[in-house]
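Have a look at the structure that comes next, please.
Here the complex is missing a single protein chain, while all its other protein chains stay put.
This part shows subunit A:
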Amino acid sequence: MHSFGYRLNGLLTFSLTILAMMCAIASLSDNLNTPSPSAEIQIMNINWFQKQPQGNDEVSLTMNISADLQSLFTWNTKQLFIFVSAEYETPKNSLNQVSLWDAIIPAKEHAKFWIHTSNKYRFVDQGNNLRGKEFNLTLHWHVMPKTGKMFADKIVLTGYSFPEEYR
């Protein structure tokens, strides 16, 4: 009843249970945080806007992205994964979401920033529907914890539109 094997088994089970509870509590503490993030995206320039040989529209643009996401960090936050995606609709698709740029924010100090960048990923439509089309730019963030529940949210910025003609 008191053999080494039993004691080891009991010890292991107990420590695993305690560790699991600590992880759960750490994760629950994230719910106490009330974040107040803000962001702004300006399109500085449409670099070019063409129809590819296969018939799909493609655009390259330069953006000015500024944001303050410091309030999203808690002691249980490992990093923030943020990305900007363009959202629009077309006759064939009720929703198109295309990621244009992303970044990893490893610490609270880096969470207030601005960046001048062209789109990191190609912005290609399924078809040639983009001329004169209105679209939203959404800044998403994904909170990746040290342990526990991951959660995500976004800010939707409206009012952008493509040029009427290719250039």
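In this section, a contact is a pair of C-beta atoms (placed from the backbone, for glycine too) under 8 Å apart; a residue touches a chain by one contact, two chains touch by 3 or more; residues count from 1.
Everything that follows uses one rule, which is that contacts and distances are computed from a predicted model.
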Protein name, per the UniProt record, of whichever chain is missing from view ("signal peptidase I", "Sodium/hydrogen exchanger", "TAF1A polymerase" or "Exosome complex component RRP40"): "signal peptidase I"
Chain not shown: contacting residue from A:29, A:128 or A:147: A:147
Sites on subunit A contacted by the missing partner chain, in the whole complex: 1, 5, 9, 23, 27, 78-79, 81, 83, 85, 89, 91-99, 102, 104, 106, 121, 126, 140, 142, 144-150, 152, 154
